[in-house]
Each structure stands twice: as structure tokens, then as C-alpha cells.
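Step one of this worksheet: look at the structure below.
Note that one protein chain of the assembly has been removed; the remaining protein chains are unaltered in position.
Each chain gets a letter, A and B, in the order it is written, and its residues are counted from 1.
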């Protein structure tokens, strides 16, 4: 079993599978105009049809290569902005203004699934779509018990760097020392995997709550509570994180639940789009959620700085740096994730 | 006969011939100082000698590679700005300040011809200069019956993208929908070629004049007139466009004539300098010509946006886009132009 060596691969060889569902964007980004996006080094144009379903085509007119996104949406057809050639939502050419009959060529068409807040796209081999797992569903995303917020950013780093980041939260005390102030995550968590997914689980019993946690739970900072953190690599495209908070003096009460989804879609080998959704079933009033989003954005920006520094160093070439990496116990989940991705890659050779 | 596939070639293989006269600039740009320009991926420095003739040298001192254009013109010699070494207009070294005698080396010299408003330069094999066609001449450029204006821009796109743009004006209704408002160009034109040049011809009989045309002809917008558009690929360096306007109620009158020259010179494989000259023998007062120049600049900027988007998409590498192109009837002239260029390229292998 080959383990992808990220140290050597992040700047060079493709380490993202084509034959996988990836998040193209949030559903509320895709409307009745043309949205252009590079995903897996492929130009994609997305739009919502009149029946509400989302369509995706290669963002390149097969006639003379103009990006279709420079054109406009007319009904359910895309009109190229250069010579007015029109394509339907399946990519079929339906009109050439300077010719009597539509020719037989097509723009490339990509299957789409809208699940919860995400628009998923299949950019791989169409014949493989049945053998791949469907987009993972996270029920809390559409559970009205939860208040939900989302956001996105482009990060100039290989997508696996973020995967590894969220699979090893011992970085809390360093990268987020001043923001999250979670200082008790010093031991590596329990890790379990089934070959296609991998998860960690870490329990904190009677531990003083960091100020942000305490405030949202309505208790003084430092109050001893129980927390259980769990995280799962669900597919190369999606990672889930969970925190359950429990007042140890009220063990009969249901835990307060925080959830986060990290969807990462490679733009290319050294850039990713990062789509995140957070939710919780406590402190759900808008002011509290606004405050949470502010803290999350600050924290994710701290991660971005580290990941981009790693990528920049790795991408700088020709260069003379040591190669290879040394792992520690806290890398166990990240290493399993690399192995899972390595198997995805092997399947499409 | 190979047809250059622009889809594959614009980002990669050279598709401009060296053994061809190319426009280096307008004569009024070249004076008694040093003008630096990259043309055909070659650094060139241009200046006007005291007798009024233009000289062109490689913009690189043969001593230690400083661009000669950092230096200055003294009489008819170029003095390098680094160590003061001087070259005459033929490139011959005539002085080394730190040595008693001038050495035998030379800067590379390029033949120049000034024809009408253009300075043409030969950057190819000097021994082939006799076998290549001379720079095409367009008599209207110096005909005092016409009012003339000119301009230039750098476009980050392969020069052939502009050639194809001006050989297929069915893009008027899309790229220039709001500016030129010429909505009747829906059929592909007649195309004829002789193997070295290719031209199109399109007649519009009793068609309502677009607002810009009507205003310049002094009639209300929408007045039915006759128009004949003609365009010719004269060489890889120069394209001509003509419009003759005729009031159908006065068939005995000479047509009102509009002319345009599109000179494109590759800077490199993905950038061009675009030099244009427009002229007409009606509405020649300065205010009317100013208005025309404003509209032309707006329109050419619209073309630039499309061409640069095509080039950017094509240049982005490593990438995963469909390759190849599909052609329609309106591409007939552009395809002939590609074939002509392919023959120029074959001749210099």
C-alpha cells in the first residue's frame, strides 16, 4: 500500500481523484446567471435552470475556446459571448446564429447533485459515476434544531494540507493560541478507520472551558465541563467535525452540539477552494452566531497563513530544501487519510 | 497541407514566421531617442538617424548584455549606458571608451522600411529578404481625400486570435452588441483566396443603418442604405477592412468609404502589439473623427477582453480542458488564413 508522501507531492503530482464528487459551491451562489469556477484544473460554468436544477458545463466554447461564462444565460441555454453559439444544459449545441442548422458538436457536460447547502459536481469519467460513493450527507446541515452559517475562501495550498490540519487538532495551542484559547489539547486523540473513512475522538472530562466555549454556553470562563471532539474524513472532498459539550453536574441533559463541515475542492495542485458550514443547537440567536462566525473566520485565517507558508516553501523551485517528513503520534489520522487518498488515486490509474 | 490548429498552438509552438516584414511601430513614434520594443520575442531598439531614416538594432549590447535602450543616442550612434561602448546605425562598434581602437564586434542590425505611417522591420534571415513579399501598401493611408487616425494597444493573446476575429464579423452582434449596434451580420460572407491572401465580402442591401453609421453619414438612424464590407488578410502582419456605403436612392454617387488597417506584431507566442489605422472620406471634421476614435477604442477593447480570455484559458497550464475546436461556416476565411500562415511556417523550417 503506497502512502502519498505529501512532502514530495504537494507541489508536483496530482493527489486529488477525478472520479469523486466534489463541492462546486453553495446552492445559493448558483442562480440565473453564469458562475465560472476552476475546479480540479478544469474550467466549469454553473447555472440554475428554470426548473430549479443546477447545470454545469466546461467553461469553454468548443468552437473557438471563449469561456462560456463571458456570454449569457437565455432561458436554459448558454449563449457564447463571442459568436452567439448556444448550448443547452446538457452541452448540446442548439444554435449557430450564422448557420441554418445547429451542428452536432457539444460543450462538455458535468453531472451535478445538490445536497443540503452544497452543489456537488462530477468532473471524472462518466462511466465511473456508479462505482463511486455518493456525496456524503450530514443531517445536521438541514436540521432546523441547528443554527447554521457558512463561508468560503481560496487558499493557495494543496487541499490535503487542510485535511491534515483538521485531523490533528494539537495545533490548537500554537496556531490558535490567542484566538480559540484551547490549551488542553496536548495528547493525540484515539483514531479509528475503516479503510475509506478515518476519524478521531478526544474526550476532555471536567476541563475548564475556554472563554469562547464558556460564553456561548452561558457559564463563566474556566467552568469545568466535559467535551467530546470527533472528526471524520468522509471522502477526499469532505471532512466533518463535532463537539459535544456536557455539564458534568447535569449528566442527564442532552449535550450541547457544535458541528462543522470542511469541504475542500482543489482548484489545482497548489490551490483549493475551502467551503465551510458551521452549526450548533445552542446560542443560536443571530448575535451569538455572528460572534461565532467572526471567531471562526479569524481562526481559519490563522490556518490559511500556515498552510500557504508550507505550500509556498514547497512550491518554490528550483530549490534546495530537505525532503521528506517525520511523523509523530498525533499524525495517525492524517496518515490514514493519505492512505485513503492514495487508494482513490490507484483506482483511477 | 497542414492547417495550424490554433487551439493547440496558441499557447505553445511558434506560429509566426520570422522571414516576414512586421510592423515595429508608427513612424511618428520613432524620433531622436531610443525606443525599445520586444518583437517576435526579440529585443529591438529603434531610432531615427539625422538623415531621417529609421535604424533598428538588437536591444542588447554585445559586450555585457545591457539593453542599449538604457543608453543614449549621440548623433547617429548609440552609446551603451553601462560602459559607453558606441555602435553605429548598422550595429558596428565604433568606440570603446576604455580602449584605444574600436574592436571588430557588432550589435545585430535589422533592416527597416518606412511605408506610410508604419515602420516595418525584418527580424528574419537576412538572406531570405529578397524572396519574401514586401510590406503591403494601402494607398488610402496616404490619400489626402481621407481623414486618418491611428492607435495601438498591447493584447495578451496570440496574434492569430485577432486575425481570426477580424475575418469573422459575425461576432458584431455579440461582442459589440451595445457599441456598434450592427445586428444584421448573421450570415457568413463570401470568401475568396489565392493561397497567399484571403478575403471576405458581404453586401447589405437596403438595410437600416446602425446609429453610428447613420450619424456619420448625416441621415437618421435606421435609414435604409446599401453597405459592402470587405476584408483581406494581406500578410501575417497586416489585415485590411473596407466598408463602402451607398444611398440606394442615389446610385450614381460615389460610395462613402471607410477603411481600417489591423497590423499585429507578435511580442511573443501569447502577446501581440496591435497597431490600427482608420480612415474615411466622409465626416472628416476633427470632432466627427474624435467621436469615431472613441467608438473604435471601445469596440477594440471589447475584442481584447474576449481574446485575452481565450488566451488565458489556453495558457493556463497544467490544465485539464477539452482540446481541439469545431468550426462553422463563418470560419471559412479564418481557416484559409491559418493555412496561409502554416505555409509561411513551412517555408522557414
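As a convention for this text, a contact is a pair of C-beta atoms (placed from the backbone, for glycine too) under 8 Å apart; a residue touches a chain by one contact, two chains touch by 3 or more.
What you see is a predicted model, and the numbers here were worked out from it, not measured in a lab.
Only one of B:84, B:111 or B:299 touches the absent chain when the whole complex is considered: B:84. Contact with the undisplayed chain is limited, among A:95, A:171 or A:230, to A:171. Only one of B:63, B:257 or B:343 touches the chain withheld from this view, namely B:63. Take subunit A: the residues that touch the chain left off the picture are 7, 164, 168, 170-171, 173-175, 186-188, 305-306, 309-310, 313-314, 316, 318-322, 324-331. Panel shows subunit B; residues 38, 40-43, 58-60, 62-67, 70-71, 79-85, 96-99, 103, 105, 108, 268-269 of it touch the chain omitted from the view.
Everything below uses one rule, namely that only the chains that are shown with their structure count from here on.
Centroids of subunit A and subunit B (each the mean of its C-alpha atoms) stand 47 Å apart.
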